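Every protein chain of the complex appears in place save one, which is left out.
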Amino acid sequence: MLTDGVALTDHHCHGVVAADLDRPGFERLLSEGRRGSFDSALGLAVRRWCAPILDLEPHADPERYLARRAELGWREATTRLLRATGTTRWFLDTGFGGGRAEFAAVADGEVREIVRLEHLAEQVIAEVGTETMPFEDIETALRGRAGNAVGLKTIVAYRCGLDFPLTDTPPDTITLERRLTDPAILGWLVGLGARIGAEFGLPLQFHTGFGDTDLRLQHADPLLLTDFLRATAGAGSSVALLHCWPFHRNAAYLAHAFDHVRLDLGLTIPYVGQRATTVLAEALELAPFHSMLYSSDGCGLPELHYLGAVLWRRGLGRLLDEWIAEDIITTADAERLVTAVANGNATSTYRN
Amino acid sequence: MLTDGVALTDHHCHGVVAADLDRPGFERLLSEGRRGSFDSALGLAVRRWCAPILDLEPHADPERYLARRAELGWREATTRLLRATGTTRWFLDTGFGGGRAEFAAVADGEVREIVRLEHLAEQVIAEVGTETMPFEDIETALRGRAGNAVGLKTIVAYRCGLDFPLTDTPPDTITLERRLTDPAILGWLVGLGARIGAEFGLPLQFHTGFGDTDLRLQHADPLLLTDFLRATAGAGSSVALLHCWPFHRNAAYLAHAFDHVRLDLGLTIPYVGQRATTVLAEALELAPFHSMLYSSDGCGLPELHYLGAVLWRRGLGRLLDEWIAEDIITTADAERLVTAVANGNATSTYRN
Partner (left out) sequence: MLTDGVALTDHHCHGVVAADLDRPGFERLLSEGRRGSFDSALGLAVRRWCAPILDLEPHADPERYLARRAELGWREATTRLLRATGTTRWFLDTGFGGGRAEFAAVADGEVREIVRLEHLAEQVIAEVGTETMPFEDIETALRGRAGNAVGLKTIVAYRCGLDFPLTDTPPDTITLERRLTDPAILGWLVGLGARIGAEFGLPLQFHTGFGDTDLRLQHADPLLLTDFLRATAGAGSSVALLHCWPFHRNAAYLAHAFDHVRLDLGLTIPYVGQRATTVLAEALELAPFHSMLYSSDGCGLPELHYLGAVLWRRGLGRLLDEWIAEDIITTADAERLVTAVANGNATSTYRN
């Protein structure tokens, strides 16, 4: 397939668990809800695609798979799976799942940092407290991190939803919480991220679409960002909509409507297994080809990083094979499209 | 196909009209809007699949179909169609379309009752009035019915929408209405159903997704149940999301996120005809395999019960044939999946 050898830039992923895992521990990580099981499209995909990387036959049963994984040890299994992705650049969200150095120790290729706004702000608040309004400290800390980062990220979708009140003015009061959930603070924080992103040339990633049980999925519909996107159009920074399922057609519309919007399907691809071809086709109905990025959103299990890559290659490869067979696109144009989504669009979007 | 012989548990259906029907009468029942016609995917499916059960060639035209149906008489036509489903257990929502005894008279297999909360509450209110707050009477009546039931059901989606205010406290006032529409009463009633369901081991079914013209479809999106599902997680009872289209991907997400959630496609399958394969595939993108149930939601016409079964068999069978051909799943795993959705998941969900 056209996608077979192309080098990937995984523009959004997380670290892996640096430990051997028993079955409950492994299955917990097979789900965004942390209650996963092999009894799902994702579970089938692990057995089908990951087993051979660990020298097992395809469809090895879960016990056999985990026994072999333990036999190899987590480090060897991780190295094999990450290497098999064919990824040359990893942009790591260090706000969840471990830091850059740990990941670089097991992954080939360049590892760059994505700074998670909420994580950084909560760290600052934990350090300086809320007596003296910590908003300047947050801004200072973000500037300090921005210089070495490749992008910023917000999980405001989880906290108060994507219809946050965008503002340049920090609120008058702040309560000390373990997790920021106040819309007024979050609206200011996202605005800060957009401004500093524009200043440093850092795209701002938004979690959108499905995720763990902290989420009200209807508040993670990227359409709720329409006003934010109008406000930031022309400001010089890009906005990347992550994951998007089941709102990926909505995200494609936003990328069609706004020049500075990018999207990926992220964790959707490993989760939906065989259906990746269709989900990619739905996104490509309206998304301009220069707006599509690749990511695995792999987190915890290197199996997810690998499935992101193998199912993306297979899904897009089959789709383009079909388009070429039906004379909808030339092979040369299809090759350009593959390279763009695999790494070219990331290169032009992430300029640092 | 793998689905050919498997016995079905139809975990949500209704009775049939015990009378011969003329064309307007028949077509009214070919639609949730009660304005149906043969001029639809459903109409094509009746002619294609039901005609042979009545000894006609496939695609017999509507007049010919109805003439033959009248010739056989409704009872013989019903018996044939219900038998051809291959269903061994029927869970009947007795709040609409007739009771258990009537259905057992025409259907083979076990017939169990699903108690519809709003119907029961409205019966109690009609009997005892609203002078003395009837909430204890409703609870007493529900306990009386729960012992013989296999499950409970709510149509709150039709009445005030799925974003009802959940509460354990009955309201202070109540107005006598033919139909309960007060969100405060409905929020208490659904909460009562959840509590009594947990106590008696009865799953609580929710109408979600498309239905008749009483509905505002946007208020029937199962995502609106997110807070209810958080509140009932771990309480010991299951929640079954019925029908779900066009929100079946949202329902699949909820089943992924919450252990106690089940879903089916219900009346979607007969209505969408040839498209059942795709709709099932969309639901299986994220729904854990143990969360999928089978139902026909057949109501009024036994053609709907039959189409639910035949199109489910064909839809899932073709999907799994494709997955096996593409080496995505083993035949043994596919067989287990078929049995689970056909009846195994219902057995473990409905424990009474």
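Read from first to last, the chains carry the letters A and B; within each, the first residue is number 1.
The definition used in the following text is that contacts are C-beta pairs under 8 Å (C-beta built on N, C-alpha and C of every residue); 3 or more make two chains touch, one makes a residue touch a chain.
Computed from a predicted structure; not experimentally measured.
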Sole contact to the chain not displayed, among A:N250, A:T268 or A:S295: A:N250
Missing-chain contact among B:Q274, B:T331 or B:S348 belongs to B:Q274
Considering the complete complex, identify which of A:P62, A:G98, A:P171 or A:P288 is in touch with the unshown chain. A:P288
Residue of A:T88, A:T167, A:T181 or A:T226 in touch with the missing chain, whole complex considered: A:T226
Across the whole complex, the chain not displayed is touched by chain B residues 31-33, 35-37, 39-41, 44-45, 48, 58-59, 210, 212-213, 215-218, 245-246, 271-275, 278-279
Name every residue on chain A in touch with the hidden partner chain. 221, 223-224, 226-227, 230, 249-250, 253, 256-259, 281-282, 284-290, 323, 326-330, 333
